[in-house]
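With one protein chain withheld, the remaining protein chains of the complex are depicted in position.
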Amino acid sequence: MEACAEKEKVPVFFERKSSLEKALFIGAAAGLLISFYLIFIWSPIEKTMGLVQKIFYIHVASASTAFIAFFIVFVFSLLFIIKRKRIFDTYAKVSAEIGLVLTTIVLTTGPIWAKSSWNTWWAWEPRLTTTLILWFIYMAYFMIRQMDGVWEKKARLAAVFGMIGFIDVPIVFFSIRWWQSKFHPIVFGAGPSQQGGGVDERMLVTLLVTIFAVLLLYGYLLLKGVALEGMKITLNHRKEKIRERLIQ
Amino acid sequence: MIVARKLTKQADDKFILRGIDLEINKGETVAILGPNGAGKSTLLKVLATLIKPTSGLVSIKGLEMKKSQHEIRKLLGYLPHSSFLYDHFTPLENLVFYGAAYGMDHIEEKAVSLISSVGLSFFLNEPVKNFSRGMVQRVAIARAIIHDPEVLLLDEPHTGLDQGAADTLNSVILTMKEKGTTTLMVTHDFKQAAEICERAVVIKNGKLIANFCLNGKDVNFLHSKYTELVEGGAS
Amino acid sequence: MSGFFKNAFLIAKKDLYSELRTRQVLGTMIIFSGLVILVFSFAFDPAQNTTKAVIPGVIWVIIVFSGILGLNRSFISEQRNDTMQALLISPMDPSSIYFGKLLANFTMILIVELVSVPFLFLLFDFHSIGSVGYFLLVLFLGSFGFISIGTFLAALAANSKSSEMLLPLLLFPVTSPILIGAVQATKIILSNIEKLPDAVAWMQLIGAYDVIFFVLCLILVEYVMEV
């Protein structure tokens, strides 16, 4: 009886398509297309840096979304430690994965931008250095997840490290900024804040639209990734059921 | 003394314990029997507060495990497969350390008398790493009871022991029993189980399938009953 | 509360006594720090005056790399005969076990520093410490922060089969603020003492890091040590 009831449930679970997921997909695709139009056609060309400055939009959008992704990791890690529900762990894991992908984008576009505008591949500039350390921290997070053992243990350890790592980020940023400004004053006008009030309004709009589009993409990927993880978990669960039935 | 209600333990998708209900009275000596992989050691680890159950309740001496873990830990003496001893320390140093960890007073005298009661007075100041398996097990037994536990949890204590060590262990268990200690013992050794246990429970596939008295019964009774239960297809 | 310190001292005493018995870890750490000094003498010509500039960095490289040797052993040594489980089922709090281990590791790294730093100064002919008091303070603060989060992450990494490889990957990025701050403060104190306020600011940063992470580790260590 019990087995029968579950047999009914499987297709329902696997073939369900969340409407939120669909909406996010459409939103992200449309948003990215619009931001593309804004970046390449609509927004003006920056005077000193020229065309290359257009890297800035996706660079900053990825960086801020990555940071939000890691914040979500922190939140779900905390929730997992308190409630010990597997779904929280799945959210943290998927969010960290997307955050890591976005950080990788930041770390590749950063040097390209640096090379073109400052003629050096890497500048030990606070934001870039912090991002690099962030990348290492979340790589370490995945090393913990690749340990062998039961999921509960891995999830617990990863959650603890996800919290430690995120709390470390502001301190890392602060110390690096301090280190840089005292010994290698920043000569290059990097990042949005240094450009101060002189930003063209259209540039700001383009940046905001790009950030929003990347955020939507993040939301879609998060839901998709969580759904896939959920599928995997249910699948393993049912496999185990079948294995048991075969043994008995 | 020990009450377990609907105890389950899940590791990934495998159920190791599937709802164990167990009640053990004060001063009883109970054997836990069952085939390999049935979940006996896991049950003992849950009772020893080493691993948390996935669901279910455990209470020891009326204390609920989740709420008063600290108090419960003081009551338990746990003897697993591994010796829990520091290799390069002497038996005395090991016992004094663990005694202090349990907040005991006059540890030194207590440790010395315990070591002589397991027959190792000659080796008081010899590092444990030079000991044979049987000697290590004797020290491990002494370690498990250094803090006068009210509940003794033993995981296959007779395995690999010579006759002398096994007798020592049995006499330790019986002395503790006289003081009112409750003993729970996972074992494969029917002879020893029949000798010192009053009751036996059988676990198979993470479920408790039998619970019967052993008083006055001999090894053969236990053996045939166990074979009937485990191999007779009851599950 | 007194039980907390009593148990922590018990663990620290046990670890240090065990070290006295086996003399494995501390000896290795000191020899290793000597080798680091030797390698640096090849990398930077000790006869040149500019070499003085790398000395603050070398000090912290010694602390970090020999420290990680000790941290690795700290919990692995409890896996033999599953003594870690014995500690966990005893009435001691996980936080007091952590604090005890921290004290033992901290004592060991202080001994390593006591031996290797004078040795380094001697070999590199360095004799103009700006302020001995501040120098010792920055060594203390930096080592404490590094060891406190290091002990915590060692407990975490001990769950893995390849914990020796995992620990540096976890530890180095997380402790980067300490390493930056400690090297900068040491540099100012050793060679540029008139800029002392800057060094003090760095030490405040390290101090804040120490406090935040020590408290955080005490709270979270319970979740790391569950079996």
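A, B and C are the chain letters, set down in written order, and residue numbers restart from 1 in every chain.
Here is the rule we go by: contacts are C-beta pairs under 8 Å (C-beta built on N, C-alpha and C of every residue); 3 or more make two chains touch, one makes a residue touch a chain.
Definition applied: contacts and distances are computed from a predicted model.
Asks: What protein name does the UniProt record of the undisplayed chain give, "Amino acid ABC transporter permease", "Probable glycine dehydrogenase (decarboxylating) subunit 1", "CcmD family protein" or "2-oxoglutarate ferredoxin oxidoreductase subunit alpha"?
Replies: The chain we cannot see is recorded in UniProt as "CcmD family protein".
Asks: Thinking of the complex as a whole, which visible chains are touched by the chain that is not shown?
Replies: Result: the unshown chain touches A.
Asks: For the chain that's not shown, point to the residue among A:Leu38, A:Ala96, A:Ile176 or A:Leu221 touching it.
Replies: Of the listed residues, the one touching the omitted chain is A:Leu221.
Asks: Taking the entire complex into account, which one of A:Ala92, A:Ile105 or A:Ile176 touches the absent chain?
Replies: A:Ile105
Asks: Write down which of A:Arg84, A:Lys115, A:Lys153 or A:Arg177 is the residue touching the left-out chain.
Replies: Touches the omitted chain: A:Lys115.
Asks: List the residues of subunit A that touch the chain left out of this view.
Replies: Given the touch definition above, subunit A has residues 7, 10-11, 14, 51-52, 54-55, 58, 62, 98, 101, 104-105, 108-109, 112-113, 115-116, 217, 221, 224-225, 228, 231-232, 235, 238-239, 242, 245 touching the missing chain.
We adopt the following convention: only the chains that are shown with their structure count from here on.
Asks: Comparing A-C against A-B, which pair counts more contacting C-beta pairs?
Replies: The comparison resolves to A-C.
Asks: Could you give the separation in Å between the centres of subunit B and subunit C, each centre being the mean of its C-alpha atoms?
Replies: Going by mean C-alpha positions, subunit B sits 40 Å from subunit C.
Asks: Let me have the rounded angstrom distance from the C-alpha centre of subunit A over to the C-alpha centre of subunit B, please.
Replies: 49
Asks: Distance-wise, how many Å sit between the C-alpha centres of subunit A and subunit C, to the nearest whole number?
Replies: Roughly 32 Å, centre to centre.
Asks: Considering subunit C alone, which of its residues make contact with at least two other chains?
Replies: In subunit C, residues 226 touch at least two other chains, as defined above.
Asks: Contact residues on subunit A for subunit B in the complex?
Replies: 150-152, 236-237, 239-241, 248
Asks: In the complex of these two chains, what residues of subunit B are touching subunit C?
Replies: Touching subunit C from subunit B are residues 45, 48-52, 70, 73-74, 76, 78, 80, 82-89, 93, 97-98, 100-103, 143.
Asks: Once bound in the complex, which stretches of subunit B touch subunit A?
Replies: 11-14, 235
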